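Complex shown without one protein chain; remaining protein chains in place.
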């Protein structure tokens, strides 16, 4: 029996359902709060938290989130996402388009390390089953992780930095937050043990990087792993926008990855004729 | 005469040039500041400002920017960008991909009104040539603007809201900021006169909307017009991310724009046979 | 010891290496063939094959590929990719931008079924270890597949079509091609057995769909699985472009997923006041 118009309309009205925002003429409610009460009263990181999780965080929680957001905004034009943003501008794209092509590239490898590190730290936490973090459990999970996922441990080691100055600073900040009772510090301890375990195994220091410490912070604050990638994107978007804007001021048309004087290498078949 | 290797290397090194970020082993400088000094010490809006403009703003300036960033985060799943983000998730895209497809759509019509309004307000300011904002000059520029660009005045009127609660609140905030000496208030006054002029002409109130008041605020704070679009994207990205995340929690596969019970309309040629 | 300029230049020249295209002043070679010999002499599907695989196919192979490319161009505006393309145009995006946001959505769920089906058919082929395709082996692999990947079998069943007219036609075409010796028909036989096995298990026909039969065809023609997704994208891009263009002719601004008369459902917290 086919549906009545009333049934169809009811179905259509529930097709798009959200707990985030309620819009009526002259009224915008965010998670229940009138938008005009939020504007000027909550910080931008508090608003990010409210949108993602449904409640306004405490000020000390928001401050820790804010430190992580500030830390990851940029890592220069050799990062593919930044290069893509700048190249896109010289192709004629407006800022939204340049940001889209660049943010798209923040996928598993270029933007997913934080999320993957959160998953690893959670796996270690589960293996600990409530007991104090220990190097033995960390080493066991790491061995299993490497077997399943290969040698790269997300959140540790950096191609440029022997020590990542962002990580050092954020570790200090999260420890201060722990001292004030903002967070438990457990995931940060686990991350530090991962660093130690990797150093033992490799015989050289494999330092925690920005992805590693922000992973710990986001877990301390109760974010699920996929939002680790989301928060990183919100942060790196600032760099992507800034480089798009700077490139637009520098000018340039159809900017290639290297200057024209540096040719690329053709390694295919020698010249040949088409037989038809 | 062809270039020497040394000349080629020099050219290559300047192919990517930036004033934003300096990265050396163990060191990241943002506009000259060591990143570790910024983390935990500047707010996220202050970092956005520093990245885009090269200097850390005063705290009162950053607060005004923050209010504008908080205001524009979301306008619900009937907005194409939000719908795209949610649909993309059900197609299998990770958060970066959903955000990319959605942010891409924040183009001239869906994301450019703020930038266009900034250009309009600047045009009025130039026509005023330093004199006090007057309704006569505003009306003259508006008449010329309509002739060149059509009837839609970016930043004014809203399909949903008779009064935009975000705009009302932000006008109050910018006036407070003006009273404290943070901004001159000139662009806000001009925007208010545009609202008045449109009301007179149409015989009904065409209220300033979120794009109109944020345009005025960004100009008060000294941002160039294209960055109005950029700042809006940073803000709306929060909503785009939140809806992508919510959709991923709701589940769903290949979510169409309407439920399957609501068919679309085919208005093309009747069925016919291919003659071959 | 640091590198000499000559070493750096040599490294830079190999940074971008390709076997596809050789460009010199006044000369463009595609896989070794001068472009001017290809233009007007090879069909578009032959060029696609040459670009992807390095050699020009036989005419009969190209014809089979062409039939598959023709088959998958469109499935209407209820498909998220097509809806995204049309919505994007009303947001101000040019054709490239609308196509980008839409093609991006052809991910694992919305655009990956063909690739996944190719992987499934290959897995069955390997389990057969050179022997004739048999329903028993197919059923065994399917059981294992469901255990690992869940109930959805990519390439079979369709939410709209009891019988997919594209699949019926393509099966006939591939069988003709088999009779002419163009292909072995083995993967098509395997796909037919999958259809039979699913029907037995469910007690109702789960028909092969467009993804299933094109998966078989692409395997018959020797394409690796990831290119199944790539070929589908080339095909569906035609529909995405056509709908973007049609929408641009229809006009419309900021087209939401449903008409404004159909509201969405807010299911979040009731209105509440911010405590600060």
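Some points to look at:
Just so it is clear, A, B and C label the chains in written order, and each chain counts residues from 1 on its own.
In this text, a residue touches a chain if its C-beta (ideal position, glycine included) is under 8 Å from a C-beta of that chain, and two chains touch if they have at least 3 such contacts.
Remember, it's a predicted structure, so these values are computed and weren't measured experimentally.
The chain not shown here touches subunit B at positions 9, 12-23, 29, 31-34, 37-38, 41-42, 54, 56, 93, 97, 100-101, 104, 257-258, 262-274, 276. Where subunit C meets the missing chain, the touching residues are 3, 7-8, 11-12, 15-21, 23, 25-28, 30, 34-36, 38-40, 42-45, 47-48, 51-52, 63, 66-67, 69-71, 73-78, 83, 86, 94-97, 99-101, 103-108, 111-112, 160-166, 168-170, 173, 226-227, 229-230, 233-234, 237-239, 241-246, 248, 250, 258-259, 261-262. Where subunit A meets the omitted chain, the residues involved are 4-6, 8-9, 12, 76-81, 83-84, 87-88, 90-93, 97, 100-102, 104-112, 159, 253-258, 260, 262, 264.
Note that only the chains that are shown with their structure count from here on.
Because subunit B and subunit C carry the same sequence, their contact can be compared by residue number, and over half of the numbers here are used by both. In terms of their C-alpha centroids, the spacing between subunit A and subunit B amounts to 22 Å. Averaged C-alpha coordinates give centres for subunit A and subunit C that are 29 Å from one another. We define each chain's centre as the mean of its Cα atoms; on that basis subunit B and subunit C are separated by 35 Å. In subunit A, the residues that reach two or more other chains under the touch definition are 12, 15-21, 23, 34, 38, 42, 97, 100-101, 104, 258, 262.
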